[in-house]
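Before I ask anything, let me first share the structure, which is written out below as structure tokens.
Complex shown without one protein chain; remaining protein chains in place.
Then we have subunit A:
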Amino acid sequence: MNGAQYIVQTLKQQGVTQIFGYPGGAIMPLYDALYDGGVEHLLCRHEQAAALGAVGYARASGQVGVCMATSGPGATNLITGLADAMLDSIPVVAITGQVPMAAIGTDAFQEVDVLGMSLSCTKHSYLVENVENLGDIIAEAFEVARSGRPGPVLIDVPKNVQVALVEPRATVPCTTAPNALDEAALAKARAMLAEARQPILYVGGGVGMANAEAELRAFAERSGIPAVTTLKGIGTLNPDHELFLGMLGMHGTKAANLAVQQSDLLMVVGARFDDRVTGKLDAFAVNAKVIHLDKDAAEFGKVRQAHVGIDAELQQVLPRLTGEHLAIDAWRDQCKALKAEHQWRYDHPGEAIYAPLMLKQLSEALDDTAMISCDVGQHQMWVAQHMRFTSPRNHLSSAGLGTMGFGLPAAIGAKLARPEHESVLVSGDGSFMMNVQELGTLKRAQLPVKMVLLDNQRLGMVRQWQELFFDGRFSETILTDNPDFVAMAAAFGIPGETITRKEQVQPAIARMLQADTAYLLHVRISEEENVWPLVPPGVANDQMMESKA
């Protein structure tokens, strides 16, 4: 067998059943091996979408996502997707074709230094110099991608390695041993929890990545600590729990931000004090001590000093913390009162469609297994605020990188990961156009992905900032020249409709969900709506703006 066939065989041994990619010269031997290799491959219409498709697949399934591309422009197009996976700790393995070893460094046709480019946007990367190493490298790459703090790994395979003959052998199984729990730190954390009067559980995406939702929910229930999540932590906690205060940070709930600001202990689990979370850092929860649990010890003290940092598998450490219900009844009452006082309001005047209400209605029309992918901007924040999630696997949002164009490929990847569940995209008119070519992928694969396009004819989130912080100088954010989106979908054989008034919303959602094909629901919304509340730049999180002052 040749190197390319060896790659396909090793991928199958790793349990890979779905690949996202795009062919080209330097990866043709691998595409030849895929022709009858027994692994599904989805032809995306842009390598960025192949990488983001793999991200969506990984996020929805918890498995490693796999994408591939040719050398040069194919590989450079993957980079945004890898950076997205890097910042959100998503396990992805990318395979790129490369010019033959002898041509590397000669400025050959479609040669770029992919290994060099990958250094800053992957957890690790390889250039395979010898076909004998191929199997072990792939096995190691999968282990690196999914172990510890997960992330993307790139394998660059020169064409001569793909065609070289090789005697396949069993790959060395590769596992990472967990490190022992730091008992002294654990004891200190327990003591801090017992002493705290106003503790808050601050939950990030790391919990879902570690499959530790059950352990976290049990801890939250046992201890009775009021809880908040980050954007990526959404779905990790029971959304209906009386002590769950919602998302914190720039567009978080007022209850969450006020409670965090008043807390005397932050128990941070799988989160990293992102600047969208903390606002003005030296004014963030100033009276709080910090217990930080994470699989990545480099997060301890990176942004905020921890009094105790515990580097451990969250599944193991959470059951070891606090057996008792903490005596913090007054604080619980205070948090419940904050939550009651700052409920969302949906009583919006007029006939026009109010996006937050529409998303709430969409959420109510779906069951708990539905996967929502979104793009980046106002609609992304409205999804986080107004839709209800019971698992982080159901909320696919580009949190760390904020990648416009993420949504459609992620929704496609999610649908392939969990075909039995509904995959719904919520996009904006700006973001949708960034990977709109993937309508072709939907057509090709006949995937029934449901698309809700919230069209404000603006780059809404940027327009909002221009309105609030740049004197209303709307520089390059007006999109009144958008295409006819429904006609565009129709060109790909995808049915759809446009709605403009509140009373059309529920029947249109029903029609969309009843369709057994892909569907585009194009929703015209006001160009002036803003996302509230908002922590303006440079102030503390309790100084939230609630509407234009």
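Keep this in mind: contacts are C-beta pairs under 8 Å (C-beta built on N, C-alpha and C of every residue); 3 or more make two chains touch, one makes a residue touch a chain; residues count from 1.
Operating definition for what follows: contacts and distances are computed from a predicted model.
Asker: Can you match the unshown chain of the complex to its UniProt protein name from these: "3'-5' exonuclease", "ABC transporter permease", "Cytochrome c oxidase subunit 2" or "Acetolactate synthase 2 small subunit"?
Answerer: In UniProt, the chain that is not shown appears as "Acetolactate synthase 2 small subunit".
Asker: Which of A:302, A:332, A:348 or A:388 sits in contact with the chain that's absent?
Answerer: The missing chain is touched by A:302.
Asker: Of the residues A:44, A:115 or A:131, which one touches the chain left out of the display?
Answerer: A:115
Asker: Could you tell which one of A:4, A:144 or A:417 touches the chain left off the display?
Answerer: In the full complex, the listed residue that touches the missing chain is A:144.
Asker: Just checking the interface: what residues of subunit A touch the absent partner chain?
Answerer: Here the touching residues of subunit A are 115-116, 119-120, 123-124, 127, 144, 296-298, 300-302.
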